[in-house]
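A protein chain is absent from this complex, but the other protein chains hold their places.
Up next, subunit A:
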Amino acid sequence: MIALLLRDLRLAVRAGGGFGLGLVFFLIVVTLVPFGVGPEGGVLARIAPGILWLGALLACLLSLDRIFALDQEDGSLDLLATAPIPMEAVVAIKALAHWLTTGLPLTIAAPVLAVLLHLPQGAYGWLVLSLLVGTPALSVLGTFGAALTVGLRRGGLLLSLLVLPLYVPTLIFGAELVRRGAEGRTVEVPLLMLAGITAATIALMPFASAAAIRMNLRQT
């Protein structure tokens, strides 16, 4: 399993595109927002939590179709299916690798970009915390979407249509957490809900994703 994780990480870093692209996309989204809504500090500060969360979510979405597509093309997915580790573990490792290459860098980069959006002082800690807690759920749910669309040639657009509605609760609680943090209110409820969603998706979604992968492999 560790070998699989290392292999996925190495592929993500070396194959070009996947690793840095999400971060650059995040930067571009954050740069474009002031062009759209105007450079006023007050407005930007108010919408900063939502924009940062949305940007992270979209950046996460970008690299989802690579999770299984490459493995399916060169046949290593079939090998993984017959390997002595269960499919659920494979899927979980894939999600972990995806998180390490997109979710974690996004979390680390977010405070820097938050400066550009004049996020209020008190909210930085909450921003990092919310992304740290919330992005694993994005990766796990994304793995499910990728598993559903693995056999499709042009699955990218469909993938976003399937995955984005699933992101709604995470986005709501994540952005709400930062917003409350920025206003200095108590953040316990959204934090616990966000953590609950993440924990539940990590625990349950690999089974759904693995089932979807098996269904996809059965047809060939």
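Note that in this section contacts are C-beta pairs under 8 Å (C-beta built on N, C-alpha and C of every residue); 3 or more make two chains touch, one makes a residue touch a chain; residues count from 1.
Please note the rule applied: contacts and distances are computed from a predicted model.
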item	value
Name per UniProt, for the chain absent here [options: "Malonyl-S-ACP:biotin-protein carboxyltransferase MADD", "Sarcosine oxidase subunit delta", "ABC-2 type transport system permease protein" or "Heme exporter protein C"]	"Heme exporter protein C"
Residue, one of A:Leu70, A:Ala89, A:Leu152 or A:Ile202, that touches the chain absent here	A:Leu152
Hidden partner interface residues of subunit A, rising order	144, 148-149, 151-152, 155, 158, 161-162, 164-166, 168-169, 172-173, 176, 189-190, 193, 197, 205, 208, 211-212, 215-216, 218-219
